[in-house]
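Omission of a single protein chain aside, the complex is shown with its protein chains in their original locations.
Chain lettering (A and B) follows the sequence in which the chains are written, and residue indices restart at 1 in each chain.
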Amino acid sequence: MSVGDGTVLAVEGLKVDIELRHSTVHAVDDVSFTIAARETVGLVGESGCGKTTIGLAVLGLLPVGGDIVGGSIRLGGDDLTAFDEDAMLRVRGNRIGIVFQDPLTSLNPTMTIGDQVGEPLRIHRGASARAARGSAAELLALVGLPAPQRQLDRYPHELSGGMRQRVSLATALACEPALLIADEPTTALDVTTQDQILELFARLKDELGMAVLLITHDMGVVAGQADRVLVMYAGKLVEAGGTDSIFYEVRHRYTEALLESIPRMTTSRSEPLYSIPGQPPDLSRPPGGCRFAARCAYATDECRAAVPPFFGEPAHLFACIHPVEAAAA
Amino acid sequence: MSADLEFVEGRVTHDAVPEEGTVGQVRAWRLAVDVFLENKLALAGAVMIVLIVLFCFVGPLVYHTDQIHTNIEEATLPPSWDHPLGTDDVGYDQLGRLMVGGQTSLEVALGAAAVAIVLGVIWGAVAGYVGGFVDSFMMRIVDAILAIPALFLLLFLAAVTTPSVPLLIGVVGLIAWLVPARLVRGETLSLRTREYVQAVKVMGGGPTRIVTRHIVPNTIGTVMVNATFQVADAILLVAALSFLGLGIPPPAANWGGMLSNGLNYTYSGYWWLIYPPGIAIVLTVVCFNFIGDALRDAFEVRLRRR
Partner (left out) sequence: MTAYLIRRIAQALVVLLLVTVIIFVMLHELPGGTARAVLGERATNDAIAQFNAQHGLDNPLPLQYWNWLSETLQGNLGFSYKQNETVSQLLSERLPKTALLAGLSVMLALVIAIPLGFLQALRRNKPIDYVLTGAAFIFYSTPAFWLALVLITLFAIHWHVFPAQAPQGSVSNILSQPSGLVLPVATITLVSVAFYSRYVRSSTLENLMQDYVRTARAKGASTSRIAVRHVLRNALVPVVTLVGLSLPFVFAGTLISEQIFNYPGMGLLFYNAAVARDYPVLLGVTLVVGTATVVGSLLADLCYALLDPRVRYVKS
């Protein structure tokens, strides 16, 4: 299901607008990236930066008022933006799987685990109830649920948060999708469970040869799991590169600030926690130049004049006119 | 603005719980008002109610008729310049009677709703806050009274006494308090565990303070919605009572009595005895229902918690 060079997802110049009651929010503005098989790409940014919107746009599940107004989304050889609803129905849950943030509300409270996990198979593979049930048990075993046969007849509220998230994962993987989108998959879980779930993701990604888009605001999650990182701010991509490159050779001032605000074990207790001053801009009336300029200590008039282009090499791009100094070669 | 941004991220998340401090509350109220004002039906309903109230209470000051003394010679006259809505079977001018009757109907309905709300809120808040066996018992009492249809209770009462306006207000109110009690109790149960309530407790606030200052104000939304429906129901209930012949006796007027009286003449073609009171009832009740519905939508927006 992938193009010859192993690229599973290719997003090019994506623009998404959301029509609200009194205004139009430009939630995603000209974002481009690719994900290859067996690669985890972390999409990070604060709340409201547009990262979840991208995930929903790929699936064609934008909320009422949301529309893709530019760019393309290619899955394998197909441009999903050109697909009608019927075509998208065959893609969702089949070629693309998604795991959402809150496992309790994401699962139907009155349907058994077995029915819910097997449902994609019944929809896309025409599986009989019994066959779906059998496959569901296998999937539950795959995601590490103990006693999978017994879980089939239980209900979501009977399971713990971690178990529910595994169930959501099993459901997403049922039809062996080429792409897995994980939207804040661990945010609602406690720290130890977070670790376990992320390990699971990594293992299954390799086993099943999927491409993974990991959407999160947690830099720690990204550091441990992602091969490449895309940093978003106010609807635009500001920095993109390999994980090591981003963390150890950060260039964009926003990414620098983000990394700075992660509390560290080594920070002395008397030092206040660093947080980025100011607020993200109003996306219904975005500023003309660099969107981070208003909160950036290094911004100049040049920054505010026009949106900065991408600098650097393809392996590590950053849209910043006054970036962090590159380490001496 | 931040409430809108939650829409942008594609779903109503847990983060969309409105802040419980004053700033969050103000913003949430504004959103609720917005939603209410957008509902054209509710707006029309509200305007209509104002007009109806003016008609009933200010109307007689402008348009004088005698609603006490019967005048058989002028009975069942069709609409004319002298009597724009005709006269009824004992000679009362229908238009004037519609106004005066409206006063009674509205008074009873609004009065009963007020009684019901006050009683219901107190009962429900106490039950919900105290919890345990007391709560269980208080709610069982509510269930028991609810089990008996209001109409039955009222009929029984009417068979035993002669209804007057204050008595009707009291009795209808005493039956209507049950639903608000249930609603408030439910809300209190969930609000009781909120963090800001715990905070007040820690600060040394006593139960009365917590209930009156923190819990009850947060139930206002649900209570307001229910209050409008209570008014609507009360009008219909009293009308039914009048129809069954056990309402307030003449010369007092009320829409239900006028309608049921008029229905005696269905086959005589005296439409002016039937449609004006009937339409008055339906119109008023519909308006209150529209308003209640819109209020409920507006408060659902505000209380988007889970």
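FYI, contacts are C-beta pairs under 8 Å (C-beta built on N, C-alpha and C of every residue); 3 or more make two chains touch, one makes a residue touch a chain.
In this text, all values refer to a predicted model and were calculated from it rather than measured experimentally.
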| note | The listed residue (B:Leu43, B:Ala75 or B:Leu146) that touches the chain absent from the view is B:Leu146
| remark: Given A:Arg21, A:Arg90, A:Arg150 or A:Arg203, the residue that touches the chain left out of view is A:Arg90
| remark: Of B:Leu31, B:Met99, B:Ala158 or B:Val197, the residue touching the omitted chain is B:Ala158
| Which positions on chain B touch the chain that was left off? | 11-12, 136-137, 140-141, 143-153, 155-156, 158-161, 232, 236, 239-240, 243-246, 256, 259-260, 263, 266-267, 274, 278, 281-282, 285-286, 289-290
| remark: For chain A, residues touching the missing partner are 59, 61, 89-94, 97-98, 100, 102, 105-111, 119-120, 123-124, 155, 157-158, 168, 171-172
